[in-house]
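Sharing a structure below in structure tokens format, with a few things to ask.
All protein chains but one are shown at their positions in the complex.
Note that the chains take the letters A and B in the order they are written out, and that residue 1 is the start of every chain.
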Amino acid sequence: MARNVTKNRKLAMTVLAWAIGILIFFPILWTILTSFKTEAEAIASPPSFLFFDWTLDNYREVQERSNYFRHFSNSVIISLGSTILGLAIAIPAAWSMAFVPGRRTKDVLMWMLSTKMLPPVGVLIPIYLIFRDTGLLDTLTGLTIVLMLINLPIIIWMLFTYFREIPGEILEAARMDGAGLKAEIIHVLTPMAVPGIASTLLLNIILAWNEAFWTLNLTAAKAAPLTAFIASYSSPEGLFYAKLSAASTMAIAPILILGWFSQKQLVRGLTFGAVK
Amino acid sequence: MATAHSRSAARIMISPAVILLLGWMLIPLSMTLYFSFLRYNLLMPGTHDWAGFLNYRFFLTDPAFFAALKNTLILVGGVLAITIVGGVLLAILLDQPMWGQGIVRILVIAPFFVMPTVGALVWKNMFMNPVNGLFASLAKGIGMQPFDFLGEAPLASIILMVAWQWLPFATLILLTALQSLDSDQLEAAEMDGAGPLSRFFHIMLPHLARAITVVVLIQTIFLLSVFAEILVTTNGGPGYATTNITYLVYAQSLLQFDVGGGSAGGIVAVILANIVAIFLMRMIGKNLDI
Partner (left out) sequence: MGHISLNQITKTFGNVQVIPPLDLEIRDGEFIVFVGPSGCGKSTLLRLIAGLEDVTSGEIQIDGRQATEVPPAKRGLAMVFQSYALYPHMSVRKNIAFPLKMAGMEKSEIDKRVEGAARVLNLTDYLDRRPGQLSGGQRQRVAIGRAIVREPAAFLFDEPLSNLDAALRVNMRLEISELHNNLETTMIYVTHDQVEAMTMADRIVVLQAGVIEQVGTPLELYSQPRNIFVAGFIGSPKMNFIEGDAVGHSEAAKIGIRPEHLNLSTSEGEWAGTVNVSEHLGSDTFLHVQTEKLGTLTARADGEFPVRHGDKVFLTPQEDKIHRFGADGLSI
């Protein structure tokens, strides 16, 4: 009897959860489906859900008309570039704070966090003017630097929380074994922290990929990543639903997949270790 | 584990990060502060007159500022309400035994990874469009008049889009917090005769309080800066109906080229964000034992 109740309950929960899950996911699903329709079918009323002539024309056209892959590669370059650059700066910093904490370490960490709280509009004008005057406007270099800087606090914090879980004795053992600082970081700390570093990498690629304030304001055509490219569909041209859907699907697919892998780390990274 | 040697090494290794972030924060911020006291418009090159608090006076007495402030608060408040309530309920649902939990979780989390411009455009065109959108088709299907979401209820529509993007975040964090709740506690309460509702209010909710606070604070920081969704859907309109502070500052500085006025607005935005940030930092700081 009791078993039955639990089983029914489980069935009810499953149905309810799946219904809500599909509802939340539906806009994405619908976008993906629409990307395979012709423009006429995309705005047909009543809409067809699965029974339409599947076509790949939209994907081809998006690429041909607007050189989709250039924007895609821009996105890849700035998100990967800013993350790797950020890691190179953050690993030593996180090492310092995790393993040689001093009296001011906590203050430094909190201060770094506070830079993340700075609303971007507060510094929009100076950054825009500096970029304009130094020729960084609409360049991949400029965007990479800005994205690195806005995500640096998160990278440092994530690494810091991962490093703190590595027992200090192991690093001391390395020192006793004759390892200098460089050998200690390269041969011992980094390999041990690989899972943490990988999660940090993943989350920051996602954040950089989706960043849509600086990428929209600091690019025009040349360096525009996917965020800005998609935004160009907000003009009346965007009423070509099937093409908008194809472009959107290509823009979100890679990060959706990466994101699913990094769910757990996401919590830790975005709450600065306050929720684990 | 600290010798003078390792301490000095630590200082060297942390300095690039500190210098970069210090530069990133101080240089532009002090420039913004400086500009905010100038009569400075990019369309009138050469004029950099000292304007005192004139820009602030204009910005803070502009009806657009009040509209933007109101919209910002409604946007932040609305999204927070939806995501917190929805997030708690969803987290509890996802914590129940069920088949295919992993897949449901993936479905629920997905919107967070959709770039804001894509999310907003998909909602605007494919769902909310009064002629061709899916909602319009549904309305026609049941014999109702299609509703012009972005025309008739622009701010609510944007709240819906943003909430869709942030609901997964709240759910994920609350679910993580919920999973750290000791199931013994719930079972003990059940043994003590607590029904599902009193278990929720007396055990789950207090346990989630901390995570909810963190979600509120972090979301607030991000929600104060909502930009892309507005840019690609309404451009702040109709009128100022969907202009928030971030968008207002953007419009003033990069559309009207009023550097002075925009900077004053930027400083106001920084002050507003700081009020929230102080609370958030307190929470995180308390949790940080070094």
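As a convention for this text, contacts are C-beta pairs under 8 Å (C-beta built on N, C-alpha and C of every residue); 3 or more make two chains touch, one makes a residue touch a chain.
Bear in mind that the values here come from a model prediction, so they are computed numbers and not experimental data.
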Q: Looking beyond the chains shown, say which of B:His5, B:Lys140 or B:Arg282 touches the absent one.
A: B:His5
**Q.** Residue among A:Lys37, A:Arg175 or A:Lys243 that touches the chain left out of view
**A.** A:Arg175
Q. Residue-wise, where is chain B in contact with the chain that is not depicted?
A. 1-5
Q: With the missing chain put back, which residues of chain A would touch it? List them for me.
A: 167, 169-170, 172-180, 183, 187-188, 191-192, 194
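FYI, only the chains that are shown with their structure count from here on.
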(Q) Quick check: in the complex, which residue numbers of chain B touch chain A? (A) 1-2, 6-7, 9-11, 13-14, 16-18, 20-21, 24-25, 27-29, 31-32, 35, 90, 93-94, 96-101, 103-119, 121-127, 132, 134, 136-137, 140-141, 164, 167-169, 172-173, 176-177, 180, 210-211, 214, 218, 221, 224-225, 227-228, 231-233, 245-246, 249-250, 253-254, 259, 262-263, 265-267, 269-270, 272-274, 276-277, 280-281, 283-285, 287-288, 290
Q.
Applying the document's contact rule, which stretches of chain A touch chain B when the two form their complex?
A. 6, 9-10, 13-14, 16-18, 20-22, 24-25, 27-28, 30-31, 34, 43, 45-47, 89-90, 92-93, 95-97, 99-102, 105-106, 108-130, 149, 152-153, 156, 168, 171-172, 181, 206, 209-210, 212-213, 216-217, 226-228, 230-231, 233-234, 238-239, 241, 244-245, 248, 251-252, 255-256, 258-260, 263-264, 266-267, 270-276
